[in-house]
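One protein chain is absent from this view; the other protein chains keep their places.
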Amino acid sequence: MDKRIPVVVIRELSETNHILSALKNYGIECAEITFRTACAEDAIKLAVKNFPEMYIGAGTVINAEQCERALAAGAKFIVSPGLSESVAKICKEKNVPYYPGCVTPTEIMQALELGITTVKFFPANIYGGLKAIKALSAPFPQVKFIPTGGIDQNNLEEYLSCDKIFAVGGSSFVEEALKAYEK
Amino acid sequence: MDKRIPVVVIRELSETNHILSALKNYGIECAEITFRTACAEDAIKLAVKNFPEMYIGAGTVINAEQCERALAAGAKFIVSPGLSESVAKICKEKNVPYYPGCVTPTEIMQALELGITTVKFFPANIYGGLKAIKALSAPFPQVKFIPTGGIDQNNLEEYLSCDKIFAVGGSSFVEEALKAYEK
Partner (left out) sequence: MDKRIPVVVIRELSETNHILSALKNYGIECAEITFRTACAEDAIKLAVKNFPEMYIGAGTVINAEQCERALAAGAKFIVSPGLSESVAKICKEKNVPYYPGCVTPTEIMQALELGITTVKFFPANIYGGLKAIKALSAPFPQVKFIPTGGIDQNNLEEYLSCDKIFAVGGSSFVEEALKAYEK
């Protein structure tokens, strides 16, 4: 996966092509389309069809029903703000990567019990940022993190320089990509 | 509910009338009586009987047994420092509002799975305050929060000005009410 995972909120289905083209143009080959909006499901279908070379997943998936819908729409990975055991089980069964948000040692241990070793860390800037990730890595050397929240050009390199970082997530990458594309 | 939820710790049953009168006099029509003290159960009974116009609930309810006792005493809502699935189920069955404390995305997702969309956020000042609540609101736009811990006259308005805040909790409202009443 790309080291930057753009969190894409699509409010109108018609924006889908524009936003994904902008990301591609910006050198980002993946997108986490959030399941928060009414058109998210259709946007994923459209994105998967029109950008088959990109790695399209669904974000903000908070329960089993949304997970089933996201996978049916073609999502190639699933992200949740927190950890859902039922979503984890569906993804395991269908062999789709699941990145649940885990911020406490207990939550990370639950992820490990479910066979998950890469977790989202959200909201990263609130819960201690890179310092927290390094502290959590001591007892969990096998875990990689996807910090999300408050990450932008100012701290991106610092995050990515840590070998515990699988990738970083954020909506700022979308804004940057759009800015560059619309120039 | 009132936008201010006073967390009332009653150490002697005889204090009940005085404290609730002070709250009423201060313009607060509800009270969360904590289940931490030996006389809490009797205090709730007394408060419900003597102040039928007030909205009396039980706080610091940490297990099913306490929840049953609090409801039997007449509590009209239940608050926990964290989330208890068994307390949630009892409250749902009896159609009583339950406000569990949730501070991580995983805990909020568990509350949503139980049909709960208003959660306590405790200790608010430790876990990022309003900044954390705003960050958590991005993936959880349907959730309202009751921040509790470290809230007083200095930051009350700031909290209440955010549309994600259902109400704020705290013992400071009790102290203020008593001060005004005892003058």
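The first chain written gets the first letter, and so on, giving A and B; residue counts start at 1 in each chain.
Basically, a residue touches a chain if its C-beta (ideal position, glycine included) is under 8 Å from a C-beta of that chain, and two chains touch if they have at least 3 such contacts.
Just so you know, these numbers come straight off a predicted model, no measurement behind them.
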From the list B:Tyr26, B:Phe51 or B:Tyr127, pick the residue that touches the absent chain. B:Tyr127
From B:Thr16, B:Ser80 or B:Ser172, residue that would touch the chain that is not displayed: B:Ser80
If you put the missing chain back, which residues of chain A would it touch? 104-110, 112-113, 127-128, 131-132, 135-136, 139-141
Residues of chain B (touch criterion as defined above) contacting the omitted chain: 34, 36, 59-60, 62-63, 80-84, 100-104, 107, 110, 122-123, 125-127, 149-150
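Keep in mind that, in the parts below, only the chains that are shown with their structure count from here on.
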Between chain A and chain B, tell me the centre distance in angstrom, where each centre is the average of that chain's C-alpha atoms. 34
